[in-house]
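Missing here: one protein chain of the complex. Every other protein chain is in place.
Labels run A and B following the written order; every chain starts at residue 1.
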Amino acid sequence: MKKLIVSPAPHLHGKETTKSLMRDVVIALVPSLLVSVYYFGFSAIKLALVGIATAVLVEYVIQRYIVKTKITVNDYSAALTGLLLSLNLPPNSPWWIMFIGSVVAIGIAKMTFGGVGQNLFNPALVGRVFLLVSFPVIMTDYSIPTSWFREGIDAGSGATALSIVKEGLAKGMTMDQIFSQNEFSYAQMLFSKIGGSVGEVSAFALILGFIYLLIRKVIKPHIPLAIVGTVVVFSGIFWLIDPTHYTDPMFNVLTGGILIGSIFMATDYVTSPMSNKGMIVYGVGIGVITMLIRNWGAYPEGISFAILILNACVPLINMYFKPVRFGKGVKHG
Amino acid sequence: MSKTFSVGGIHPKDNKISVGAAIENFPLMETAYISMSQHLGAPAEPLVAKGDKVKAGQLIAKANGFISANIHSSVSGTVSAIELLPDLAGNLVQHVVVKVEGDEWDEKIDRSPEIVREIKLSPSEIITKIADCGIVGLGGAAFPTHIKLSPPPGKKAEYLVMNGAECEPYLTSDYRIMLENPEEILIGTRIMMIALGVKKAYVGIEDNKPKAIRKMKELCSKQYRDIKIVSLQKKYPQGGEKQLIDAILGRQVPSMGLPIDTGVVVQNVGTALAVYEAVQKNKPLFEGVVTVTGKCMTEQRNFRMRVGTTFESMLFAVGGFPKDAEKLVSGGPMMGKAVARIEAASVKSTSALLLLTEEETKRKPEANCIRCAKCVDACPMGLEPFLLNRLSRAGRIDDLEVNMVQDCIECGSCLYVCPANIPLLDTIRLSKASVLKIMRSRPKK
Partner (left out) sequence: MTTTIIFTIASLSVLGLVLALILYFTAQKFKVVEDPRIDDVETILPGANCGGCGFAGCRAFAEGCVKAGSLDGLFCPVGGNETMKKVAGYLGVTVADKAPQVAVVRCNGNCDSRPKSSNYDGYSSCAVMATLYSGDTDCRYGCLGQGDCEISCDFDAIKMNPRTGLPEVDEEKCTACGACVKACPKFIIELRNKGPKGKRIFVSCINKDKGGVAKKACAVACIGCTKCQKVCAYDAITISSNLAYIDYNKCKLCRKCVVECPTNAIWEVNFPVRVPKRDTADVEQQ
């Protein structure tokens, strides 16, 4: 007689695995990666490769030799962290910046907490913020490297739109003056070059990734929509009050990593809330803090800090914002 | 647009590969092993002794206690033993073993094929009859039907909801009876409506069974205008009674409540057929439709089978044990029980024998929780399985109660969706039992 398998119900299991979910996120990043390769050429490929390789290697070494646990590098989560971090650096960053960033992201932000699923903060963002405060000059130099594909491209401005605005405002200029000195076109922001990190060169490519993630049901739209909505409302109010000193909502959404941050960083499973209500609270929190930093803080952008701050609040959010229970509020009788 | 329930749910592939197989009579077995614990509640008390002659449909065991049901012989022959035998889980249960001789039915049973439409009995007579015939809920839990049809004092039923959703993948027994015996089901429904004193009944059927919906709707529009067929979206666990009421009537059963708290009684369509046969044809519940199916099998069958048939003989009837079948499941793949002993016998509520391959059913090694919240989205009760699992493993009973572990309906959606293969329901089921035990031991306010 054959030995039967006996187990508690259910006896069927879904096809999704950690690996397949992470792979889907990597796939969703491919359009952005391709656009960045088109604009920045070898530099973008180099950063992505160094980022992925370092992240995977660091996780492997730690799991194999330090923690001595089961090795999970093939679940794409380390690779995703490396890739995301590479897309969050200025295009002209040297390779060793990427290396340090990946080591910090995986070694400190992920593995010290116990590996995948245990980290409190988004590893890629910890890596980025670490680099931002440690190497501020390199991390704010957004000059564009020469590309194979687009010979003779005008060497970039070296600053992002948001930092131009911030500096201009500090000099006492009004918005009209700043905008007249610099060309900002929304069409350009949507599809192509605007000073910024590697991955956010094209808003369109990011949105394409977002749609892919939604179709594959990898993420839910709550967090990105809450962030973008909050940014629009917040900046809209100030823009309507005083258009000479505050930028308009569209400008705010398309610059400074709002899209890449809200679609790929804030929706990171591990560091985002579990219930729909919690996700909205989390998204609104990120939006508000980002705008506070942008309008009154020291940094021109701010979504990285906002996400990290809200990451810390996630356990609390999970505790207070429970999913809608079935039959709640119905009385016996 | 078809209706569905409001919270959670999953969409497993429905795999109803045995839909086309018409119900056929299962060849009579040589020996019937009739369990005395075929229902929720206390085991029945055997009335026969070794050596007694019995006929099919003869009462052989009496309900013992308030929640219990009568048991009738499913075959004719001689009682060869009354002994403890393993059930499908290997636990010893008292069985009456009957050596089959011929197929003689109790004289009272009307075996003619005519449909008896006129309902003569009064509500109390109906309930007595159902209790006498040992009818239990055939939706899976096997709760004695006569108790469900007698709401506790102070509670009044407003609607009867019939469950024809059959949301579990693979199962087709309810579908086949809806197709082959639709009128009997509707008469059975009406009998239960009379017993409950309700004016309106709904039959919920998932829209992956369009033929059954069409057939039932046709009949209802002619003769059974007080019964409404509701087409439901395909979503698991639609057949859970709380989910079904929500889907059809938009009412939510409160936490720790019963459907009757919202004025609804839920019954399975299979039960309706059994009720019809009991009340109109005097036939006690001793046979039922069992789907024998599986991807690893060459033929898919729907059998009308006597209670007490061993799983072994079912396998024999479909051509032996397929080589790549690794797990036998009695019931649906989401909530059915794994069979540990193939020498165990079927009971009244056995609806299917499902053969699964290793690839389909084997659990993958558990990985870290990535807090993807898929389980939270899937839970039809709006619970947080990931949290309940963590609390269960830490043994934090108080927090488990605060987080409503007692509301879990054990549908298995969380475990199904989990990408990290965490045995969520295994731990939750365990802690739910301990929480319920503590809650019940508390003095009532």
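For the reader, a short list of remarks on this structure follows.
In the analysis below, contacts are C-beta pairs under 8 Å (C-beta built on N, C-alpha and C of every residue); 3 or more make two chains touch, one makes a residue touch a chain.
Just so it is clear, the model here is predicted, and its values are computed rather than measured.
Touch with the chain omitted from the figure is made, among A:7, A:20 or A:174, by A:7.
In the complete complex, the hidden chain is touched by one of B:72, B:306 or B:429, namely B:429. Across the interface with the omitted chain, chain A contributes residues 1, 3-8. Residue positions on chain B in contact with the hidden chain: 86, 89-92, 338, 340, 361-363, 423, 426-427, 429-430, 433, in rising order.
Here is the rule we use: only the chains that are shown with their structure count from here on.
Within the complex formed with chain A, the residues of chain B that make contact are 6-8, 10, 12, 169, 242, 246, 252-255, 257, 261-262, 321, 326-329, 333-340, 342, 354, 356, 358, 360-364, 367-374, 376-377, 379-384, 386-387, 403-404, 407, 410-413, 415-421, 423, 425-426, 429. Chain A contributes residues 1-2, 4-14, 16-18, 20-21, 72, 75, 77, 114-118, 220, 269-270, 272-275, 318, 322-328, 330-333 to its touches with chain B in the complex.
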